[in-house]
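A single protein chain has been omitted from the complex, and every remaining protein chain is retained in its original position.
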């Protein structure tokens, strides 16, 4: 046996042509790694094109995973290992690879044509271009076909199994069991036994090849991480949203009405919701974003919980109805899965630049509570909480996610259904003396009166309403009063929702504040800096509106406050205005998550300069 | 002759049924007053309903004018004189009247039916309800009919002249000449001589009645104000916008393309623009707000200057295209005539609550310069400047007005056409080596290449563009760079536009900062306070984005900074965030202008508490 | 029928009157429509609490405030979208959409047509006054070419929509027209709309006395209307005129007006069929208003049943539930690849 070396954490990037099955490969590696009890985080990196011609640079499909014996919060800035199935994958993948990183290459794909398409003037395997990396050239296509000699498939079909050959090699390198993947193959191809045979053979052949050949000298082991006991599954942000919404609907005992119009990266949520009709979920693919939210508002009026999801350009279209929902004070959840903007922008790239739009993108004083998810699995809890607040306060709620969370996946500890917090709804009942705009003392919420209930007939609309009665009113003082009620109602949400906990000491040199998907990066950096003895702490905002009560004190307890954001400083602006504190921003608008390395460097510099 | 008393300034409110001709009466009084060389400011107050049933409270139509021998910046908080043509007008008008104010009443309209409709249990002329006012009851209907005895009109028609009778009385009271109105009547009814006779007779009868009857004891005189020499006309904000746009188009030598969808209070601008086709103005009443801005963007692409106007709910719909315009960097002017919100809100009432929407109501980082008009006449200059900046910087520009400016009118000193500042455009020319996104060093503007020009063929779109070439690019660093370019381009506008001047001393106790239509109120208050020896100064923001360079220094030179706004503190929030200064807000969201009195009280209190 | 239907009806009518002051202009055609609706509602057999009126923005759209049922005055052009949500959330409700020509054919055109194609079981009442009333007199997508309005001071250039052709092109299953001044006809038409299972579209010619008075004079002026109106009745020939002395027949694929002056002159007269499966017939009816030589048809153009959207929508939910079993959260949570950490 070759020697086995223990290491703490590894980042692997699988890259190949869109047709090379890299997402399957990545997902299989992920599950196996999770079962081996490492902590992990993953990120697929799809091409923007639907199906680019084979071999092109823009057709490269990637999948990155970081796994560790410690806690992991990001898929890793840069990879230790790059698996490159063709020249384009190599070309595109090199910039993600660490110096001295490992490259495993399918040399069979290095034809002149493919090299040219990948913008290589010469074969990089031959001209020293890969100096400084540990290169493992493997004739994967040929070896796969050889291993499958006896299988009853065409040459072309056999070659399609080469991703399992590659996976087999990586399993050997990281001392992983093949069993979970073999079981998955058996289930997946249950109706096509020949493919079970082929894929399993390829997988094993890859493992055996790595074990046998002299080019692989060492295998690695990442020991088990301390992970909370429980049942886990791998979940993407979009899937988690769907499940969170359904859970909230079930807990409330109310049907979810999900009206949406497809848009990257939100379409998937509609696709998931449409599957779950047996939960009484109602899905409508409307003719546009306006109709989608309009139907959701209508459904809320009639007693379902209206939900709609979209991305930036769709939010713009929905904003008139969001203002309307503020006026009629009905429960509604609007989900914005942010992407690179402005305009059509970079639809498949991540960004956090819709925060100010969420807060202010409506005419008049139209306050809406805003909550943001911090990780793929957290999308479940965030969607759940959005529904809960929407019904409790009779208000539209905006939930923010982004491309990175939507497509990214991480292990989700499956919660106990019975322990989910209740979703309470205050209905007006037949027989009540109903005044549509009479408010609850504490929440300021009005009551929900459902059409169909005798005696509660009433009329709602977008014109200003008289306090209590809800009749149309142009009275100046009433308008001022109602405007302040609407603001105060949203402000009071802070009295009811859980406050975030500060991570690290309650005072020190630098407080890092984040929101949304930068959570993982910031947590990783702050953990490292604390380990290194720096006086750095971390406060992650879940609700962006209203801000938590405790925030102000925290801000005052640090010499510097840093807000890293994938925008030009939107939360920073809010905090400065609200607390008059000279908050510093760290802003990269590159369509990519902020990297651990660059953020760490920034904070270290900040501390030095104190 | 009765005695004549000199006074400095007067506020009169004409009020009657929608059909009573109060707007005509008010406008005539205004012109006559302007010709008599008083400074003045006016405000019509239409009912929200199209045509409410006669005699109802919500059918009252009002017109208020303040005129003075000093400068006047508002139509006056409260009236010295109320002309009430019926009980509803009295009921609705009382709250606008000063204690001990004068009420001139058409007693003929005080039937039981009318009293009831006006919510009077008893006749207020009889039950002492009007104690504390100087009441002048006049049988206007009867007297008018009598005066018109010889005229060949029906009784009903004759009665319709009673507004001129009322106007005649007021002319006597303020020692005004009847000539301007007589001339106007002659022109207006040139084709209907019987109406010339009738209205002129009524006017004179009113004057003579006031002169003769004993109930009017004193006439008043407001001496001439110091007014800049020039030719003047009365202009409303909406008309001024139309003329400003046309002037800018003429100066630029480019057709204005005005695409719009009717909405209160912006429809009038379309109505004016549609009249001026002989200026080559192109108007399109589109199928909705989205199509309206879309057509405007298309027109800008093809070489016209695209303009669109709307109000809050329409801005929401236009926001996707505004983001698109940011991306394609074409000149475009979006005018938002703000009204009470959120949602349909209070469509005929004024508000300043769309500032944050203007700044942030788009997905992604999508900066748009924002300019706000300060008075009806200033709408001319603001619209002109919006076009100028849009073409110079190749950017959409948002111009803000509001209901108060849109409907309000004031004397406009007609500018010298030849002295209007030039509107420069930088075209790419046939033969140029055109790179669509190559930028001007100073303005960062790209050049405008018009379809039809050989050799400049190029393609624009909403996807992120590569620097210089404008090709579609998903490159991370390019995106960051372009995002910052777009922000920087807007920031640089501050280097080119005129800085506002501070009014009052450059340092002191309180600096009042305003934007938009609160200008008049703030100026009036600050003038008074300075006269009273207070250390108060005033800085009015014309551009809200970018903010002027000099602002920061001013902010630091005062102990307190106050921002009065008809919203919950939107500019205040921007200033706090930008300058970290504890700016105080004065916020009334009542659908009405802030009153001079309440603001003055607030500032006085502030100074006391210093 | 009750013993004293007159009294019953009156009380029932009051039953649907809300406590809000009606604020249309005196003389507006909207009043007559409101009166008929309040009269019809008690007769359609749906209790007040199950009736929902949904409107956009415009004079017409104030309607819901004046009916004592559930009401939703939404945003400009979007009532069909909101109604879709309401009906799918609770298919038992009787849903009425009230809209104007600007609301439904200008800004809201798309939603209206998608509603028609989906065939949601709701009733759409379009108050067509060929003008924007609430915003004070701009032209609308149904204003005729040449019309001078505030925004077309030199005459409108836009060919108007033919609302009937448009909704037929979108597949509407029930299409009818009535007139504000013809109260009985209007009441009958509303009842037919209510009775139709599917999306009912009713165009009401409505006079805006302030900004477009007399737009429909040719069919409302008692002196001339008989010559210009064709009452559609299922199974009856297309005959009109004060003395029923004119008829419509088909020449090739074209409609022609014919004088009826003898028994054989009736040959070839078209007979109205609401359920005519031939697309062309109803379409030709819709086009009659574009032909100065033909009368304006009013009544039910088409009443064809096909599955309603709410029906198949709920059915699919039931089917899936039947097949998969009622959803169970615990099971949903543990779908996919799971693993256990102890």
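Brief remarks on what is shown
A, B and C are the chain letters, set down in written order, and residue numbers restart from 1 in every chain.
Methods note: contacts are C-beta pairs under 8 Å (C-beta built on N, C-alpha and C of every residue); 3 or more make two chains touch, one makes a residue touch a chain.
None of these values were measured; they are calculated from a predicted model.
Within the complete assembly, C:161 is the residue of C:16, C:161, C:174 or C:333 that touches the hidden chain. Only one of A:8, A:49, A:122 or A:424 touches the chain withheld from this view, namely A:49. Only one residue in the set C:224, C:242 or C:280 touches the chain that does not appear here, and it is C:280.
The chain not shown here is touched by just one of C:118, C:147 or C:225, and that residue is C:118.
Residues of subunit C that touch the chain left out of view are 107-110, 113-114, 117-119, 141, 154-155, 157-162, 165-171, 250, 252-254, 276-281, 283-284, 287, 306, 309, 312-313, 316, 319-320.
Summarising the interface, subunit A meets the missing chain with residues 49-54, 58, 261-264, 267, 270-271, 274-275, 277, 283, 285, 287-289, 313, 343-344. Panel shows subunit B; residues 31, 34-35, 37, 184, 227-235, 243, 246-247, 250, 255, 257, 259, 276-280, 282, 284, 286-288, 290-292, 294-304, 306, 320-321, 324, 328, 414-415, 417, 450-463, 471-472 of it touch the chain omitted from the view.
Criterion: only the chains that are shown with their structure count from here on.
In whole angstrom, the spacing between the mean C-alpha positions of subunit A and subunit C is 45. In subunit B, the positions touching at least two other chains are 313, 343-344. Annotation for subunit C: residues 57, 75 touch two or more other chains.
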